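Below: the structure, in structure tokens.
Some chains omitted; the rest stay in position.
Read from first to last, the chains carry the letters A, B, C and D; within each, the first residue is number 1.
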Amino acid sequence: MHIGRVIGTIVATRKDERLVGSKLMLTQPLNIDEVPVGDPLIAVDTVGAGIGELVIYAKGTAARHAAEKLQSPIDAAIVGIIDNIDVYRDLIKK
Amino acid sequence: MHIGRVIGTIVATRKDERLVGSKLMLTQPLNIDEVPVGDPLIAVDTVGAGIGELVIYAKGTAARHAAEKLQSPIDAAIVGIIDNIDVYRDLIKK
Amino acid sequence: MHIGRVIGTIVATRKDERLVGSKLMLTQPLNIDEVPVGDPLIAVDTVGAGIGELVIYAKGTAARHAAEKLQSPIDAAIVGIIDNIDVYRDLIKK
Amino acid sequence: MHIGRVIGTIVATRKDERLVGSKLMLTQPLNIDEVPVGDPLIAVDTVGAGIGELVIYAKGTAARHAAEKLQSPIDAAIVGIIDNIDVYRDLIKK
């Protein structure tokens, strides 16, 4: 899984019917300093994440399990809200 | 899922028979400012997307679910037409 | 799926028996201007592609579907021969 | 699989219920010189890895097999503790 922040939503009236009812959250991947890395992806919310929240997201089949929609076109999902990132920074530079 | 724009089509007479009848859309990945990032991929259209439209595309097994062709060689599919990208830009720089 | 060109073959006498009989094509990923991007991969031919041909290739489980060898170690396959790439170039710079 | 180091943990009270009871380890990908490459990911511990340990991690469906939670949103897991990396360095420069 990865660290991200919900930075917006995608509005799409015409879409696969299995995406209807799912919130399409624009999710910005972050590093451990909460600095953006790479471009945002579209993840389905499965835990009630709000705009601005720091989240855990998963990709691939894991995302369809999270959404409990195994037969859907979902390939990314928010699976947790991060309370805290506990990092031992001296271990990174080693 | 990801944000993209349909920028063309691929013409291929000789192809896997399970691709026959599927529109092979050349899809340019975009960032939230709709600026191209990386190289276009070939995604099967499943929502009636036209040239120039801003779309949501999915990759991997999710794409075969979108196309409802689970036993096919499809690994990317357009799954929605984007009406609007609502971004809270102050959240990105944080 | 992606755009590539067959630039060679891999000769491997000792290999997984499920690869026996499959042609291992060295495939160079290309952008829409047919310029190489990234390093070649090894894709199994499923459409009779020849050296030098412009092809569509798929990755992951999609490749095993293409090869109709679901229980094999194949993770990339050529699934079509490209006749033409129709690009609306003004849509890219937008 | 890949080489990584456990550099911390993720605290998330609100999360997919199938993640409850799993330790979410912040894992830094490393090269063979144990130098960080790319950004940390969140991997579920399945072997009792501690903070600071050098580990093997797997991604995708392999991670759900490791966790023995096939129907879960897990897409990365720690699957071994590395005792030693035996590298023949002259083979790299060849």
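Definition applied: a residue touches a chain if its C-beta (ideal position, glycine included) is under 8 Å from a C-beta of that chain, and two chains touch if they have at least 3 such contacts.
Quick caveat: nothing in here was measured; it's all calculated off a predicted structure.
Assuming 4 chains are placed, give the number of copies in the entire complex as this structure defines it.
5
Convention: only the chains that are shown with their structure count from here on.
Expressed in ° and rounded to a multiple of 5, what is the rotation angle of the C-alpha superposition of subunit A on subunit D?
The superposition gives an angle of 70 degrees.
Compute the distance, rounded to whole Å, between the mean C-alpha positions of subunit C and subunit D.
One centre to the other, that is 31 Å.
Between subunit A and subunit B, what distance separates the C-alpha centroids? Give it in angstrom.
Inter-chain centre distance comes to 19 Å.
Subunit A: which residues touch two or more other chains?
60-61, 63, in rising order.
In the complex, go through subunit B and note every residue touching subunit C.
These residues of subunit B touch subunit C: 5-16, 18-19, 24, 26, 28, 34, 36, 39-43, 51-52, 60-61, 63-64, 71-76.
Which stretch or stretches of subunit B touch subunit A in the complex?
1-3, 29, 31-32, 37, 46-48, 56, 58-63, 65-66, 77, 79-89, 91-92, 94
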